[in-house]
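The structure under discussion appears below in the form of structure tokens.
Omission of a single protein chain aside, the complex is shown with its protein chains in their original locations.
Here the chain labels run A and B in written order, and each chain numbers its own residues starting at 1.
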Amino acid sequence: MSSAAQKMFAASPRLRAALWIYAISFYVILYAPLLMIVVLSFNNSPIVGFPLHGFTIRWYQKVFATSEFLSAMVNSFAVGALAAVVSTGLALLLGLGFRRTFPLKSALFNLVLMPIVMPGIVGGIVLLLFFGYLNIRPSLYTTVLIAHINWVLPFAFLTLYPRVHNFDSTLEEAAMDLGARPLEVFIHIVFPIIRPAFIATMLFSFSLSFDEFVRTLFVTGYDRTIPVMFWSKIVDQLAPELPAMAVVIILISATMSLLGALVSQRASVRSQYVSGE
Amino acid sequence: MGRKSSKPTSIERRKFLALSGAVAASAMMEFGIDRPASAAGESIVGIMPGVVLPKGAREIVEGTTGVKVENAPYVSPTDTVAKLLAPGGTSRYDLMISVTEFVKGPVLGQKAGDEKVRPFDMAKIPNATDLQPVFKQQVQVRAGKTLMIPIFYGFDSPLFRTDLVSEQDARTQTWGLLFDDKYAGKTALRDDAYQSIVVTALTLGHPNPATMSIGDLAEVKKFLISKKKNFRTLWTQFGEAVNLMSSGEVIAMYGWMPMRAALQRNGVKVTNAWPKEGVLLWNQAAFIPKDSPHAEASEKVVNAMLSSEFGVALAKESNYGPVTQKAIAAFSTDEQKKLGLDVTTRGAKLYSMQWPSDMNAWIEAWGAFKAA
Partner (left out) sequence: MTSVVAQTRDALPSGRRARRRIRWSLVALLGPAVVWLGIFVIVPLGFTVAMSFWKSTIFGTSPDFQFGNYREALASPLYLNLLLKTLRIGIVTTLISLALSYPVAYFLSMLKGKEKAALLLLLFMPFWTSYVVRTFIWLPILGRTGALNEFLMAVGLISEPLPWLIYNEGAIYLGLVYVYTLFMTLPIYLSIEKIDPRLIEAATDLGARPGWVFLRVILPLSWPGVIAGSLMVFLLAVSAYVTPQLLGGVSGIMFSNMIAAQFLNNNNWAMGAALSVVLSVVVLAILLVVGRWAGIQQVFTDGRTR
């Protein structure tokens, strides 16, 4: 956006200031529970909550000594990455297809939404029975991954499609008239324009998969994902190391996203440089 | 022109992600699919609550039997049953432990021949003779074959803060403590239709709530709704309940046996009441799915779990009760009192968990209470 347009966009300086104040308050409230988690992670008490009993780092020590935590992290990251790639890919294809008219379009739309409408427990049990009939053993890259893609796909679609929706198709048609094949048109015209939304959707999809646990509980084998591991700890015991684990996870996820964002920014700067935008 | 600019971005990055994903996946395959191989000896696949095998108890079991126990994640009795009943479920797991009253219906089936479990070869389970009488009665037998054997027990009672509620207060002698207006706004029940309706019915004087009529149930519901404002909240998780008491948000609540130990160990002045209507006694039993490929190994494990060493370790680490007499006898009378192991011997009134005659109606009554 040109700076003139940016100025227009934000209109008066009063509005800008108001928005800044609002946004800061919003973020502060958003982060209050996180702050609480950090505070509690240093609490020298096996009961998660107040009163505070003094400072300690032993929960963090326990976290790094727990091998199941590390393997659950790897599992969650692996499944999350795969689920993100597949779901966003499918969502993109669906989104591009949805630009046209075809019969039964609203039926397909409702079908895409079904995994969100169905409560998690039902979804989990039904998938469990479904996999049972097909004799598919519960494991990370079959049953769990499928359950995650099911869950993530509608969100990926709903997030990505509005961005694809109003895409100016005359650009594509023009490129095709110039002799470009559909794939080339996609790679060089369509994708660069929707790429930021695509990346945001991938990150969103990853987060959704990372956090999913109700359906996963029913279709999981031994390899636990992080939420499943957390849940099995708290359901009938105290789990004082949980806040510390949560903090570690946030830090790792944040670091990886930061790296991803840096890589993406460097790449897009280079490409802008080259194409002279 | 700009067309052939080397954009190392979109497609490459996607390919890279997919590739690294595949690499990671194949690396993980080592740990993932099917049964994890153990270094030496057998291994069995189990579903049981995490509290059954805390560290020391697990070492005892695996040490004496040479069998490694791999546990699939456990959520509730429901998912245990779901996994057993799902097609192929009876061969996928070797040992399950869950709340007897809840699972015995689907697990044993309606009539002989419907069982989803394999009978125990009791010759392989000599330790079973040591079961306390009250739990011997809970062994599930059909046509002379033993199908489910209790492994541990727990009891639920009103927990209260001794610094905020006097132990001399007569209210502490009954479940009515939780409904009393003196402590209005400071008590909590568990968000569980069965347990909450049972204790309400007990308070109202029903000797055996499980056999209540629909009319009785309606009365209980009416009473509960009238007392709705007395409760601060209804808890669902262990840690949540403990936190409610330790933070003082609540001063009396429906509580589990290990919660009291956890709170006391943390310096919170709390104890449990022995209501005259009875504390709720329940147990969890072990059973072997019908087509388990490692049934003998499972039997070894069950026998080890009925040993006194295991019982002592379980009581010390999980604060639940061992079902065998020798395990309890290993504790002094004082220790038994502290850990709640004397529940079967101190002469307190007990109410054993029993599946209600119409659970569907109970669930709806509880829902109506919450929605009122």
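The rule is short, and it goes like this: a residue touches a chain if its C-beta (ideal position, glycine included) is under 8 Å from a C-beta of that chain, and two chains touch if they have at least 3 such contacts.
What you are looking at is a predicted structure, and each value in this text was computed from that prediction instead of being measured.
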* Positions on chain B contacted by the hidden chain, ascending -> 1-3, 76, 78, 81, 85, 102, 105-106, 108-110, 114, 185, 191-194, 228-229, 231-234, 236-237, 239-240, 243-244, 247-249, 355, 359-360, 363-364, 366-368, 370-372
* To do: Would you write out the residues of chain A that touch the absent chain, in ascending order?
  => 1-2, 4-6, 8-12, 15-16, 19-20, 22-23, 26-27, 30-34, 36-37, 40, 48-51, 90-91, 93-94, 96-102, 105-106, 108-123, 125-127, 129-130, 146, 149-150, 153, 155, 158-159, 161-163, 165-166, 168-178, 181-182, 188-189, 192-193, 196-197, 200, 203-204, 207, 210-211, 213, 226-227, 230-231, 234, 242-243, 246, 249-250, 253-254, 257-258, 261, 265, 275-277
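In this text, only the chains that are shown with their structure count from here on.
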* Structure fact -> Rounded to the nearest Å, the gap between Cα centres of chain A and chain B is 34
* Inside the complex, what are the residues of chain A that reach chain B? -> 45-51, 71, 74-75, 77-78, 81-82, 85, 125, 128-129, 131-133, 135, 137-141, 187-188, 191-192, 195, 198, 217-218, 220-224, 228-229, 231-239, 263-264, 267-268, 270-271, 274-276
* **Contacting residues of chain B [partner chain A, same complex]** => 2-3, 5-11, 13-14, 17-18, 20-21, 24-25, 28-29, 31-34, 36, 49-51, 70-76, 79, 82-83, 86-89, 92, 237-239, 242-243, 246-247, 258, 262-263, 265-266, 318
